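Omission of a single protein chain aside, the complex is shown with its protein chains in their original locations.
Let's look at chain A:
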Amino acid sequence: MKKFPFEKSNQSQTPHFDEVLQQLKESKDFTCFTVGIKHDTLCISYFNTLIDTNILHRDLLPYLNKSSSTLYDAVQALPIENLLFTQKPADVQNHLLIGYISITVEGNNDQAVLVKADSQLSRTVSLPEVEFSVIGPKESLVESLDTNLHLIRKRLPIQELKVEVLTVGKLSKSRVALLHIDGICNQKNVSTVIQRISNLDVKQIIDSSYIAQMIADKKNSPFPQFIDTERPDRLAAVLGEGKLVILVDGAPHGLLGPATLVEFFTASEDYFINWTMASFFRLVRFFAVLFSILITPIYVAILTYHYELLPKNLINTLVISRSGIPFPPILEALVLELVIELLREAGARLPTKVGQTIGIVGGIVIGTASVEAGLTSNVLLIIVALSALASFTTPVYQMGNTIRLIRFPFLFMAYYIGILGVAISFCFMLIHLLRITTLGRPYLEPLYPPKLESLKDSLIRLPLTYLSKRPASKHEE
């Protein structure tokens, strides 16, 4: 990775306080002014864009003891709980850059005092938008790490909840917090994750998804290996199951891992409703996913090779809807799948209100028109629309993306050898899933290796009283 000029100067011969301040003065938003005390001149410096000037005016300047002779005496009376005393110029620089005020004595390089005065500008806690649920808590994470930690810690007021903070990114210096509950979480996972995060050699961490991609076991797999959630209640709940939570400053989404395949199909709401309904909805979701992956390839397979697979009445319907369509089934299906992707992509990029209009125009107008023009069969239109709808049933957004992507290899294999191709692609997918591990644990757990204890909360969810024991997979050391 490329070295930046400032890093070099950081590491070379330690500069004096004055030199540090001189360098920082090159920025126009850096302020430095002097205040005279008995013998010396105090130099107060800060970035006016980073600090809360109220603190400066209210708590710092009125309380500076101007009659004292030393720096130490001068700051004694400040009504601020912890003052940092440092002798390292590098420290001064780093702290100034995150919203501290430094007080130094002009011409003296012995000591500097650092006062925390960063302005806490952040969005207020609001409703979850991606994972909205009718029942249950309505708070969602925000961009500020401290607020997020607060949201989680107030749900788990125990001393075993440990927070580890690492700084990642040469440019962004992002704070990455790692949460786990001591005694429940596997200590090996904690050290693995810390190891992987501290080994990251990147310029910027803009969002938690950067971390998720870079510390995954199998980076080339389309399957996500960390669950991305904006609900603090979900994070608190899984911490209790012995999982790790990663929060990144500036990211309104937390990561939780190790995550297995079935957990991507569980929604927070599953735990807020009666277990019979929760189990039913989960099964519906699994069915929807299988349907979404397989139905278009099966359509292509049947209409390319196996007309005889369907009963006479059903095939009549299909043939009538396809009569006069000038394309082979694979082309028809591919075009329609791509149209759906196009609509989704356009909908995702546009502002909400325009997006809705585009959805209606695309879905209804283009769909109906293309059937009437004889470009696609209406049966396929129904199938593709249904499978797109089904792919949106996954509670974790990223899994929906994966499902839409892996449908395409299935389509091509179906075109190659019909239903056999679908079966072969399905085997490829199964083996891929078997090969994935998340933090060293099998991804398909508890389906394989089978764990009866954890099966209670997988494809179905049994009553909460049965779930009181933690899933077996988690407390193994």
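Convention: a contact is a pair of C-beta atoms (placed from the backbone, for glycine too) under 8 Å apart; a residue touches a chain by one contact, two chains touch by 3 or more; residues count from 1.
Throughout what follows, contacts and distances are computed from a predicted model.
**Q** Leaving aside the chains you can see, what is the UniProt protein name of the one that's missing? Options: "CoA transferase", "Cytochrome P450", "GntR family transcriptional regulator" or "Spore germination protein (Amino acid permease)".
**A** "Spore germination protein (Amino acid permease)"
**Q** Of the residues A:Cys32, A:Leu64, A:Leu386 or A:Ile417, I need the one that contacts the missing chain.
**A** That would be A:Ile417, which touches the missing chain.
**Q** So which of A:Lys25, A:Arg123, A:Lys162 or A:Arg435 would be touching the chain we can't see?
**A** Checking the options A:Lys25, A:Arg123, A:Lys162 or A:Arg435, the one contacting the hidden chain is A:Arg435.
**Q** Quick one: say which of A:Tyr72, A:Phe287, A:Tyr448 or A:Tyr466 touches the chain that got left out.
**A** Checking the options A:Tyr72, A:Phe287, A:Tyr448 or A:Tyr466, the one contacting the hidden chain is A:Tyr448.
**Q** Write down which of A:Lys25, A:Arg123, A:Lys203 or A:His306 is the residue touching the left-out chain.
**A** Candidates A:Lys25, A:Arg123, A:Lys203 or A:His306; residue touching the omitted chain: A:His306.
**Q** In the whole complex, what residues of chain A lie against the chain that is missing from view?
**A** 305-306, 308-312, 314, 416-420, 422-424, 426-428, 430-432, 434-435, 440, 442, 444, 448-450
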